[in-house]
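Handing you a structure now.
For subunit A:
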Amino acid sequence: MILDILVIIAMLSGLLFFVATTVGIIRFPDFYSRVHAAGKGDTLSTTVFLGGTIIYLLRDFSGDTLLTAGKLLLIVFYIFIASPTATHAIIDAGYEFRVPYWTRSSTHKGTEGDEANEETMDNGFYPEDLKG
Partner candidate 1 sequence: MTWDASLLWQFDILVLIMMVICAVTALALEGLLSSAIVTGVYSFLICLMWTHMMAVDVAFTEAAVGAAISTVIFLGTAQYISRWIKKDRSKEQGIKQLTIVIAVICAVMMLNATRDLPDWANPASPASTHLSPGYIEQAYHETATPNVVTAVLADYRGYDTMFEAVVVFAAALVVMVLLRRTSHKHRKVLHLRPKREGRDTVLRGAAQSIIPVMQIFALYVLFHGHYSPGGGFQGGVIFGASFILLALCYNLKFSMNRFREHLVLWCCAGGVLLYAGIGAACLGLGWNFLGYAALADLLGISGKMARSHGILAVEVGVGITVMAVMVSLYYDLASGGDLEDGL
Partner candidate 2 sequence: MISPRAVIWKTGCDIMDDLFYFIISKYNYWGAIILLFIGLYGMIVRNNLMKKIIGMVIFQTAILLFFVSIGVKRGATVPIIKFSPDKQPLLDPAAYANPLPHVLILTAIVVGVAVLGVALALLQKIQRVHGTIEEDEILEDMRK
């Protein structure tokens, strides 16, 4: 009974984090924050959701389900390593190519979206001695 509740909580919170990730990808103002939201939110939501699946499997304890739960744990571990690495690679590539980032300007307080903030995108803080 308590394992059932735990499974439901885990899956619902996994879905909640996933919805938050999607909202973040759509609503954040520039490239870096969007990829940040995607990477972190994706990893967390998948981990929590698969954790719920593992608990669901382990409700009836036997050799078979233990093996499957072990494999799922390996999948969680792999996603935990690979997804943030991919996020890092994407952001690194964007940084190398000087993708402009959003800064808040006083005349555009409260607006979102790149189009409204076009003139506040600047490359001001890139160090000059970045190896090109």
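A few points about this structure:
Convention: a residue touches a chain if its C-beta (ideal position, glycine included) is under 8 Å from a C-beta of that chain, and two chains touch if they have at least 3 such contacts; residues count from 1.
If you want to know what made the cut, all candidates are chains of the complex that A comes from, given by their letters.
From a predicted model like this one, the values you see are computed outputs, not experimental measurements.
Checking the candidates 1 or 2 against subunit A in this complex, the single touching one is 1.
Residues 78, 81-82, 85, 88-89, 92, 96, 131-132 of subunit A are the ones that touch candidate 1 when the two sit in their complex.
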